[in-house]
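Have a look at this one.
Left out: one protein chain. Kept in place: all the others.
== subunit A ==
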């Protein structure tokens, strides 16, 4: 039973080796492995097989990939041994001989054999002569793709002078000074508690004002330009995308904080009257924005002068004034947000305003949800 024990131990080691992820089984190599599988399946078909097990094909392709790798490794080694950096045909043939030496080839034991006269080369010539030409099934691009280095990202590329000798020019350019200038000024002040609080408050207020300003500006513009704002570089790209697809809306610009909206305090009575100011077609949000702006203008004014609670660095804005929502009965279906009541046209407009808002936040979305649910629940008795 000693032999049995040895056998088991060897198999255990082998299985351990197999369980370790090899460089030929990593995720990054999936594409190459897939191509190898196709190629090998084609060769098997030419040999005479009509099908194969998945595991057999995968195993064979894995082995072939390792074969190529070891041929390259050996050829490179031979070239380096000869003092060269680039391999040539003799290195490759010697590598092939080394791989085939396990099985043996004619003339392998000759001490004066010449590489040029190798049996391996002759075998390959015979093989080419006998075998049919099997073109590969797919058109394979060059891989891995080499991405072009964006030269414009670096300071040097943009032609700017690095602001300080310690900053090398190959680093990416700094963002707009507006985004971090306030912080810099804050950082220069003294660290006392009271002044720290004041500056924190001032900074937050400034940020709020800036973001509100952006909101206002956005609403004031026409619908064609809608979605764009002062966000540095993202405006053009985000414009068209954000209008068509909410998921492609541009991300927040660096440094801009989202306006966090706490759940809106609903007025005591919700008017169920249909009060459509502007008949708005489905895609055009032009009139909508103006009306919403007018609706929210008092709220926005209230926000700027309103309470500002600081809670561990977060800010909460409480609407001082009540917000009036116009609830209408429309027949448009709402594709993107299934939980919206499709019969509320104005709700759609408001929701689309939220949707196109670049400063969308999780909390804001939750606020919308709560709002919609409350409106729906209040509407249900009327619908019944």
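Here, a contact is a pair of C-beta atoms (placed from the backbone, for glycine too) under 8 Å apart; a residue touches a chain by one contact, two chains touch by 3 or more; residues count from 1.
Keep in mind that, in the parts below, contacts and distances are computed from a predicted model.
> Can you work out the missing subunit's protein name as recorded in UniProt? Choose among "Transcription initiation factor TFIID subunit 10", "Autophagy-related protein 13", "Sorting and assembly machinery component 50 homolog, like" or "WD repeat-containing protein 75".
"Transcription initiation factor TFIID subunit 10"
> Of A:76, A:179, A:199 or A:216, which sits in contact with the chain we cannot see?
A:76
> Considering the whole complex, which of A:63, A:82, A:171 or A:220 touches the chain not shown?
Result: among the candidates, A:63 touches the missing chain.
> Among A:46, A:161, A:217 or A:245, choose the residue that contacts the chain missing from this document, as touch is defined above.
Among A:46, A:161, A:217 or A:245, only A:46 touches the chain that is not shown.
> For subunit A, which residues lie in contact with the unshown chain of the complex?
3-4, 7-8, 11, 14-15, 23, 32, 35-36, 39-40, 42-44, 46-53, 55-57, 59-60, 63-65, 67-73, 75-76, 85-89, 92-93, 96, 102-103, 114, 116-117, 120-121, 123-125, 127-128, 131, 133-136, 140-144
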